[in-house]
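Just one protein chain is left out here, and the rest sit where they should.
Entry: subunit A
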């Protein structure tokens, strides 16, 4: 993928082998979700709720872990 050059980049990775989406804010906060609408709302709500929203780095659960 052509690398975006901006400072404020939101990323959503569809975790391979699962139905889970992993959202990463430009501030580093991460969240797992099982559908994109609520995940975008959370990402774009930065910084609301981002300070405490991180997920373990050691791989996601098989299914949704954090309700939107």
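Details
Here is the rule we go by: a contact is a pair of C-beta atoms (placed from the backbone, for glycine too) under 8 Å apart; a residue touches a chain by one contact, two chains touch by 3 or more; residues count from 1.
The criterion applied here is as follows: contacts and distances are computed from a predicted model.
Not every chain of the complex appears here, and the one that does not is recorded in UniProt as "Aromatic ring-hydroxylating dioxygenase subunit alpha", selected from "Aromatic ring-hydroxylating dioxygenase subunit alpha", "NADH-quinone oxidoreductase subunit K", "MMPL family transporter" or "Succinate dehydrogenase / fumarate reductase iron-sulfur subunit".
For subunit A, the residues touching the absent chain in the complete assembly are 1-2, 4-16, 19, 21, 26, 35-37, 39-41, 44.
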